[in-house]
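Step one of this worksheet: look at the structure below.
With one protein chain held back, the other chains of the complex are shown just where they sit.
The block that comes next holds chain A.
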Amino acid sequence: MAPHKTTPDYDSDDAMQDVESMQVDSVGAKEKTVKDDLEHMFDDDLDDEPMVDASNAHKNSSGKVNITAISDIPSANPSDPEDMLQFYSRLFPWRQLFRWLNHSELPSTDFAHREFAFTLHNDAYLRYQCYPTFETLRRDVLNLNPSRFEIGPVYSTKPRDRKQAKGSFKPIEKELVFDIDLTDYDEIRTCCSKTKICIKCWQFVTMAIKVVDVALRDDFGFQHIMWVYSGRRGAHAWVCDKKARKLGDGKRRAIAAYFEVVKGSSQSGKKVNLERPLHPHIRRSHDILKDDFKQNILENQDPFRTEKQAERLLQLLPDRQLKEALREKWDSTIERPSSDKWKDIDALAGSGVSKTIIPKVLLEHKQDIILEYTYPRLDAEVSKHLNHLLKSPFVVHPGTGKVCVPIDISKLDEFDPDAVPTVTRLLKEIDQWKNPVKEEDDGVSTSRVSDIDKTSLKPYHDLFSKFVQKLLNAERPSPTEKPLHTEKSVKVKAEEMDF
């Protein structure tokens, strides 16, 4: 163990050694907790729903949860199946997930007709799973121990009964979703590539969230928008307003197109070509992004530094004479930083190097460039289809071990993907947790602290609960039915009931 490391970097190989040794030490304690938990779970289980559709019998090799397996030494795998099992049994917010998708406390078809899809560790993919309650869903997850699971639409009938329903089986609602992924930024991010990510390129995601979030609220009037870290290099938005859930494909496509500003995929050519005056949505986005462009793009990404990169900038600018003057200036200074080059544009244009330059045209081109480097690049296909599946919040990303936590939009700038807890870290936090209350005070107090409260997942969990509660309040049939005091009491009760 390495006690000197208080916040170890679990994603680096060095740190992993520490984790391994720590895990070996704590195996005994862990085993007991899981066992208790499982027993408790089966006691509670009054439901006769079959565990898995017989036709989809890709049962996990272990079938039932194999408790002895826990004594195996965890590998360096960031999403070790055994850790995952621990996570899903002790830390996953099942009840809140249920309330979120069910839109009420009483079980309804909103939840029961919802499709869940599992990716198992052997890469089998189980679609059209459905559950009457969160307990049955939880039980199946613990049984199958999937490497991840996704949420699909609510169907006209139970997805498992789709064959009997024949033609009438169709998706009827699902949250409107958005997917921002840094792979779509690879041509403009210079700091990392492929699956790598750092705080610098995370800013692309931050900028995208800012622009999309405000537009969804101010333009489209949606209120219940949850942003979720996708576990590696992106974020998802779940727009949960009733109206959003009921949108058909055509209207989803319209929204996706509304957000389509950066067009074309080739390396060359100007990808933002907007008509003037700018549409108010674009105008607002530009105003939000223009300062970010200076800091996140010109300073941090420095995308026009080399001669070849600078040529790309020249391509995007108007006026031959101005471009020639710029090229000449930049040729004489090797690797002049992007911010300086950006300033050079106005400086040279103002100094009269070109007789043909039209200030308005130059300004418009500069606006287009800012948008090309900052405006959201959404994976539109994800948003366009009612029946598209998306990874559930709080699932562990199998590649990174990070939990797909919700992002607090009010502290968006503070969000750091590197600080997102991994499943291994969370389990360690449980093991290391010491009851601040003295033992002799009250023997019961220890058991009353839930596992989640022992970990750094707690704030994310609270954020989710708050979001769900707000959504449920809005879904209530009529405001006259909720006198002020009940709202408070329901809230308290809901929090108590978790886990």
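In this section, a residue touches a chain if its C-beta (ideal position, glycine included) is under 8 Å from a C-beta of that chain, and two chains touch if they have at least 3 such contacts; residues count from 1.
As a working rule, contacts and distances are computed from a predicted model.
*Asks:* Between "Ras-related protein Rab-17", "Small nuclear RNA activating complex polypeptide 1", "DNA primase large subunit" or "Polynucleotide 5'-hydroxyl-kinase GRC3", choose the name on the UniProt record of the chain that's been left out.
*Replies:* Options "Ras-related protein Rab-17", "Small nuclear RNA activating complex polypeptide 1", "DNA primase large subunit" or "Polynucleotide 5'-hydroxyl-kinase GRC3" considered; the missing chain's recorded name is "DNA primase large subunit".
*Asks:* Going by the contact rule already stated, which one of A:P277, A:P436 or A:P477 would touch the omitted chain in the full complex?
*Replies:* In the full complex, the listed residue that touches the missing chain is A:P277.
*Asks:* Could you tell me which of A:L85, A:L137, A:V228 or A:L247 touches the chain that is not displayed?
*Replies:* Of these options, the touching residue for the absent chain is A:L247.
*Asks:* For chain A, which residues lie in contact with the unshown chain of the complex?
*Replies:* Output for chain A: 218-222, 243, 247, 250-251, 253-255, 257-258, 275-283.
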